[in-house]
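Next up is a structure, given as structure tokens.
Removed: one protein chain of the complex. Kept in place: all other protein chains.
In order of appearance the chains are A and B, and numbering begins at 1 in each one.
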Amino acid sequence: MDSNILKVGIVTVSDRARRGEYEDKGGPAVVAELTEALRSPWEAITRIVPDEQDLIEDALKDLADELGCSLIITTGGTGPAPRDVTPDATHSIATRELPGFGEQMRAISLKKGIPTAILSRQCAVLRNSTLIINLPGKPSAISECLEAVLPAIPDCINLIGGPLVETNPDKVRQFHPHKQH
Amino acid sequence: MDSNILKVGIVTVSDRARRGEYEDKGGPAVVAELTEALRSPWEAITRIVPDEQDLIEDALKDLADELGCSLIITTGGTGPAPRDVTPDATHSIATRELPGFGEQMRAISLKKGIPTAILSRQCAVLRNSTLIINLPGKPSAISECLEAVLPAIPDCINLIGGPLVETNPDKVRQFHPHKQH
Partner (left out) sequence: MDSNILKVGIVTVSDRARRGEYEDKGGPAVVAELTEALRSPWEAITRIVPDEQDLIEDALKDLADELGCSLIITTGGTGPAPRDVTPDATHSIATRELPGFGEQMRAISLKKGIPTAILSRQCAVLRNSTLIINLPGKPSAISECLEAVLPAIPDCINLIGGPLVETNPDKVRQFHPHKQH
């Protein structure tokens, strides 16, 4: 195992995608965004889970603790509806909260004219040496939110002991204040 | 009982208004704002309570659980002073936090040149199928904060199982991404 390869867990949270009633669009949208954004080697480990808090927690713990993902991105289940439980699962298995991610993702969506961004409960946390970020389910919102936070992700992964992550300068502003030479 | 009528609890939190030492201005300001903003039928259930955490909690629980309010708006008691306990009462009876409301209301007030908006602890939460939003006590601040969050309220009430809420397009930008036809 090459520990320089970034392992990324990508978790689609959706009852309907899990039951195969419709095609998962969130997971592939995350993969497409990261493919454009990352220049250094990485591999995706994808999961589709229903909107059940304990099953989401299990998936996050497995990807972080057993499979060694330095980054996990969830898509879906971040709103106020009763079946939206992704942030609850995320907070529940966190060792630390990173409130700036949720603040910034909501602020960006509001600026783009989506007033219901206020309702999003999406968050980011650490679970030991794994950064976990909740994204919305809609591909357009995924792109918007991921762009807003991508410039901070390589530095965070570095600070929590993960591999050096290089981003594509055409796509993401490079910012590596703590990069070790 | 017509379940299509939106029930709105309006809770003025103020020791002095409760003792009748001065006229409640916050509650009527909320009623006036909602009267302008809402086009679909609604009814207000108003309460004036002192700045006591347990009495505020009792009022919120009664309005949510017994009287079936889909929306509760509090006014007053959101600052850092020891007698300001409205956010504490609100967090304490919440089933879910909606951090975007407090973030956005503070950001809007800061943009309008009120640096002490940083001190506001106002929040919004769900208690089961009730949306509870803290507003400041001053009528000018009530108007400012409510305008900032009103476009997201109908969608939230819809998502937590409440009645369809229509807003006045002259006053509030319509935004109903999840409206069921």
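Note that in this section a residue touches a chain if its C-beta (ideal position, glycine included) is under 8 Å from a C-beta of that chain, and two chains touch if they have at least 3 such contacts.
Everything quoted here is computed from the prediction, not taken from an experiment.
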Touching the absent chain when the full complex is considered, from B:Lys7, B:Arg106 or B:Arg127: B:Arg106
Option from A:Pro28, A:Gly68, A:Pro82 or A:Pro151 whose C-beta touches the chain left out: A:Pro151
Option from B:Val8, B:Ala59 or B:Ala117 whose C-beta touches the chain left out: B:Ala117
Touch residues of chain B, complete complex, unshown partner: 79-82, 88, 99, 102-103, 106-107, 110, 114-121
Those residues of chain A which, in the complete complex, touch the missing chain: 96-101, 103-104, 107, 126, 131, 149, 151-152, 155-156, 159-161, 173, 175, 177
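We adopt the following convention: only the chains that are shown with their structure count from here on.
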Centre-of-Cα separation between chain B and chain A, whole angstrom: 32
